[in-house]
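The next block holds one structure in the form of structure tokens; read it before the comments.
Only one protein chain is missing from this complex, and each of the others stays in its spot.
Order of writing sets the labels: A, B, C, D and E. Residues in every chain begin at 1.
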Amino acid sequence: MPEVYIHAIEGRTLDQKRALVKDITEAVVRNFDVAADRVLVQIIESSKENKAKGGVLFSDR
Amino acid sequence: MPEVYIHAIEGRTLDQKRALVKDITEAVVRNFDVAADRVLVQIIESSKENKAKGGVLFSDR
Amino acid sequence: MPEVYIHAIEGRTLDQKRALVKDITEAVVRNFDVAADRVLVQIIESSKENKAKGGVLFSDR
Amino acid sequence: MPEVYIHAIEGRTLDQKRALVKDITEAVVRNFDVAADRVLVQIIESSKENKAKGGVLFSDR
Amino acid sequence: MPEVYIHAIEGRTLDQKRALVKDITEAVVRNFDVAADRVLVQIIESSKENKAKGGVLFSDR
Partner (left out) sequence: MPEVYIHAIEGRTLDQKRALVKDITEAVVRNFDVAADRVLVQIIESSKENKAKGGVLFSDR
């Protein structure tokens, strides 16, 4: 409330994830006027074999 | 039809999952008046490194 | 934590929704061992023109 | 790539949405090292009758 | 099983939607070897005020 889902190709470091969820939470708090502990953020990682742009898998690029 | 997606931190046992999907399916059948075999339930698990509350990853708590 | 999303064709009454979210929340609490106020449930309704089974829109059935 | 989905109760102003998507996009660019024009953000709004916490619809609180 | 969700800006005609769900269903049947009536397709439409690319809402472009 709100819940934020980020779909991304796998491979980011723990530090990158830690910083991203912190910044996104702050953006929601600042703009949507909710308390931080009500903001939920989840990163949904995908392998390169499971994601495509322009009809071509990222594993084939 | 309906489709139910449950986002949860990983770590539940097979028995917990088995019981949950059964109970949720029955709840949908009972309240939304559909046949059981039309109800689809999927559990989308997340690692503690990929989910945060209050801007802090569950792996950091 | 967990978050539950139910995709359904629009048209259920408020009473049906009220009962469904209550029953689903109880199912999650009972089986996944979390406090009720940490369970979030959202119904994502779809018009019959936006959903299909077997390649045929529900508005065409 | 990445795609960000924010589930929120309806009722935010256009200005709030405009600021949120800008800030979230910048957070993704800064932390996940992607070009801004590859970041997609979508707000999925829910009525208070379609969302519940603790088993109680927001329209009943 | 499989379930396909298409996130798109609103504004497509019923004919466009009818043709899309038919073609997508055939693609799933052909490539993933499932019966057509097990394929579910849902279009999740978004207003231009709720979707952004590069940090800019489509309603502002």
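Here, contacts are C-beta pairs under 8 Å (C-beta built on N, C-alpha and C of every residue); 3 or more make two chains touch, one makes a residue touch a chain.
Remember, predicted model here, so these are calculated numbers, not experimental data.
Mapped onto subunit E, the interface with the missing chain covers residues 1-9, 12, 16, 19-20, 23-24, 27-28, 30-33, 51, 53. Not every partner is drawn; the one left out touches subunit B at residues 5, 14, 17-18, 21-22, 24-26, 36-37, 39-45.
By the touch definition given at the top, subunit A reaches the unshown chain through residues 7, 44, 46, 49-57, 59-60.
Everything below uses one rule, namely that only the chains that are shown with their structure count from here on.
Interface comparison, B-C against A-B: more C-beta pairs in contact at B-C.
Note on chain placement: the centre of subunit C and the centre of subunit E lie 20 Å apart, centres being C-alpha means. Centroid to centroid, with C-alpha atoms defining each point, subunit B and subunit E lie 24 Å apart.
In subunit A, 1, 3, 24, 40 are the positions where the chain touches two or more neighbouring chains simultaneously.
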